[in-house]
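In this view, the complex is presented without one of its protein chains, the others remaining in place.
Let's turn to subunit A:
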């Protein structure tokens, strides 16, 4: 199906040579516009961080981005605001996210290798099936999956959130890796065959080492998406000590309600922080990933 979507595969040239085409006035206007947009976009975010450092009395009286008397009080209140410390919830999120990354990268790379490099009966058929699942909304499988995990006794454990990822259910990553593996010259495999390598050795010694860009992209995106995921943990986790940070934060909204925005903002800031750090470190990778594949987020 994705063949039909014709995802515009767009190279990102190092620098477009448009400099100098626009008149000074137009450039000044463009700058003014961009700075205004930056300000409007970032203002709420910066204000949230600033407010997490304010005493509660100040939050509803200050639109400024600089707290008058910065304090970490809200962080202390928030960290212990639930019956389980947020530390536990962050560990839960981290464990789930790391397992999902491992599962996704391993199983999707294996499937992509089979689809691109191995010849076996039914390959075309299964490949078409894989493309078919690319655009299938999760809602079509949601309820039977839930009932199945319920019958298996997996509900209220991390198994429904992690085990499926070891079975390459995120067809998107399979597709991403198929595209990348196809760009690796076949001569390299053939040379390895001459040297007596079997499919497993070729996969481990030739394909994977040459695929670090796509493996890194898959790693970062699957970590961020899992860290941010709310729906699956909401359905599958019941006990608060098993909650992810996202789920804990949402429970905290209920218990802190309108009363302690400072603590709420402090914990909100902390749940976004890991993603922000990944964003700073892997900015190029993320942006190129979006530009070349059209990933939705």
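We adopt the following convention: a contact is a pair of C-beta atoms (placed from the backbone, for glycine too) under 8 Å apart; a residue touches a chain by one contact, two chains touch by 3 or more; residues count from 1.
We take it that contacts and distances are computed from a predicted model.
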Per UniProt, the name of the complex member that is left out, chosen from "Lipopolysaccharide kinase (Kdo/WaaP) family protein", "Ion-translocating oxidoreductase complex subunit C", "GntR family transcriptional regulator" or "Carbohydrate ABC transporter permease": "Carbohydrate ABC transporter permease"
Contact partner of the left-out chain, one of A:72, A:136 or A:191: A:136
Of A:74, A:176, A:237 or A:286, the one touching the omitted chain in the full complex: A:286
Sites on subunit A contacted by the missing partner chain, in the whole complex: 4-8, 10-13, 16-22, 26-27, 30-31, 33-34, 37-38, 41-42, 44-45, 47-48, 60-63, 106-108, 110-111, 113-115, 118-121, 123, 126, 129-130, 133, 135-148, 150, 164, 166-169, 174, 198-200, 203, 224, 228, 230-231, 234-235, 246-247, 249-250, 253-254, 258, 261, 264-265, 267-269, 271-272, 275-276, 279, 283, 286-287, 290-292, 294-297
